[in-house]
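First the structure, in the form of structure tokens, and then the observations on it.
Every protein chain except one is present and positioned as in the full complex.
Our next item is subunit A:
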Amino acid sequence: MLRLVAPVGLSLGAQLPAAWAAATCLAARCMSSTGLAQPLDDLPPYASNPKWERVVAAKEEALLGGGQHRIDKQHEKGKLTARERLQVLFDPGSFREAGALVQHRCHDFGMEQQQFYGDGVITGSGTVYGRPVFAFSQDFTGKRPPCMGRPSAAVFGGSLSESHAAKICRLMDRAVAAGAPIVGLNDSGGARIQEGVMSLAGYAEVFQRNVDASGVVPQLSMVMGPCAGGAVYSPALTDFTFMASAALPGLGSLRDCLWPGRSLVRHSSYMFLTGPEVVKSVTMEEVTQEQLGGAATHTSKSGVAHGAYDNELDALAGLRELLSFLPLSNRASLPRIPASDPADRLCPFLDYVAYDMLSVVQQVVDDGQVFEIMQDYAKNMIVGFARMDGRTVGVVANQPAVLAGCLDIDASVKAARFVRFCDAFNIPLLTFVDVPGFLPGTAQEYGGIIRHGAKLLYAYAEASVPKLTVITRKAYGGAYDVMSSKHLRNDINLSWPTGQIAVMGSKGAVEILFRGKGEDMKQQEAEYEEKFNNPFQAAKVGYIDDILLPRLTRQRLCAELETLADKKVWRPERKHGNIPL
């Protein structure tokens, strides 16, 4: 990911904070994003015009948020305010807010007395690495103008009202029309109870737009606080959901039992449909918020979240990085950055047998950089974004270091969804195969491995992007077919000399073929291996396009991707296929 830069001069400034404390203070930054930074004295017609002064007063109120006290409180918790999150997400100074003056329209429960500009969500657009992106950021801190009486966090708390939802919907409509990604920073107490069905309607309006935008522009969600009940379905409908958390002070010594040595417990963001209290009253289960819907649960057990971050700055930087891989929309071209990693680089490391597929992928892709999706879920399958000669590719790879690389329910679903995302946004697919088959057992069969495995099969068969496959070792049985085989209209299928393409491993095959008869099992196995456990048979019938030296893998794939860059597939018209969900 080395960005080549134009000739620049570079000056090292003085040490912080003295040098630019004033220049970067929050107020100044916020003002510039809403057009208030202009000194009014320079605008004679509006200099002391009551029409403009009213606007200024309203905007200042909107910017104040919950006031410095609430901002400090949020900071104490290791969290940023909704506005700060957007400032960090976008390129400095590029964020432009829309709908800062929106207010709710509720007249029940005394709500008409509590009016706040923005209504609990900030919406707008800006640039990320120079490219347009739309985003909304829910404000859990609430917005309490000093004149109002009761603390408002309990009332609003980023809760979703009719007008709150309308702001998000308008943003999404604009993003789809403009063909630019949508980022949601979720931090909401849920539905605004005072608004009743208007709030529920608001959710559904957002859901509908999530679906309408699906496959048109990338949609990313970052859960940065509570996300419960109906609110969870908007992130769930987006392409990628991440969770950002701030480990609370004082809990530093707790180690996450799910991934020893990896990170602290990721607190303070959680997603669930029904909270611990309801769970307890219905099922008698005692469970904490973190256990029920924390980042660890969703990244490693449920597969709801695609990744998690330990602090909000890392999380937002992670979103920026992911956006840099993605095309702006399904009609935009694939992003390409100048690559410093030569396309014809040899990878002698690959000539030696490797059992860690991630190290194989890292050898092949630009600068060894892989943005893994669902890193902690179904680790027998690696999926993620990388670049080849500067162009984004989607990588799918069996990981033989976990469960021998078997396909199971979780791995199939994980890869299937990723393959469909890549296909929707014209991202070429690179598949590395080392798979001994599907995972056997009642747990898998009862769980429906047949229909879940079919999802991956369907996704690959349906994908019309450039599809390239490298068999590094095993490609056995049905799993061979599923893993982007030639028969699924794959473009290029390569195998290393170590490839073993067969219905099954030699021992099992010999047992079935000879049923224990015949003299020498060893010899029968050797015969079988000679015949099937190599890439030759497949190459003879053209199912493997070439058997190549592992060290040439990168070179070859880069060249093939170049050739396939403008690949087009025409299919008969249909409303949509029926993927086995």
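We take it that a residue touches a chain if its C-beta (ideal position, glycine included) is under 8 Å from a C-beta of that chain, and two chains touch if they have at least 3 such contacts; residues count from 1.
Note that in this section contacts and distances are computed from a predicted model.
Asks: Assuming one chain is omitted from the figure, identify its UniProt name from "Anaphase-promoting complex subunit 11", "propionyl-CoA carboxylase", "SAGA complex subunit Spt7" or "N-acetyltransferase domain-containing protein".
Replies: Looking only at the record, the undisplayed chain corresponds to "propionyl-CoA carboxylase".
Asks: So one chain is hidden, and I want to know which residue out of A:R320, A:K379 or A:R489 touches that hidden chain in the complete assembly.
Replies: The missing chain is touched by A:R320.
Asks: With the full complex in mind, choose from A:Q219, A:Q289 or A:Q363 the residue touching the hidden chain.
Replies: That would be A:Q363, which touches the missing chain.
Asks: Quick one: say which of A:Q87, A:S221, A:S485 or A:N534 touches the chain that got left out.
Replies: Of all options in A:Q87, A:S221, A:S485 or A:N534, contact with the hidden chain holds for A:Q87.
Asks: Just one of A:Y352, A:Y446 or A:W570 touches the chain that is missing; which is it?
Replies: Reading the full complex, the residue touching the unseen chain is A:Y352.
Asks: In terms of residues, what is the contact footprint of the unshown chain on subunit A?
Replies: The list for subunit A reads 1-17, 19-20, 23-24, 26, 29, 75-76, 78-80, 84, 87-88, 91-92, 246-249, 252-253, 255, 261, 263-264, 310-314, 316-318, 320-321, 340-342, 344-345, 347-352, 359, 362-363, 366-369.
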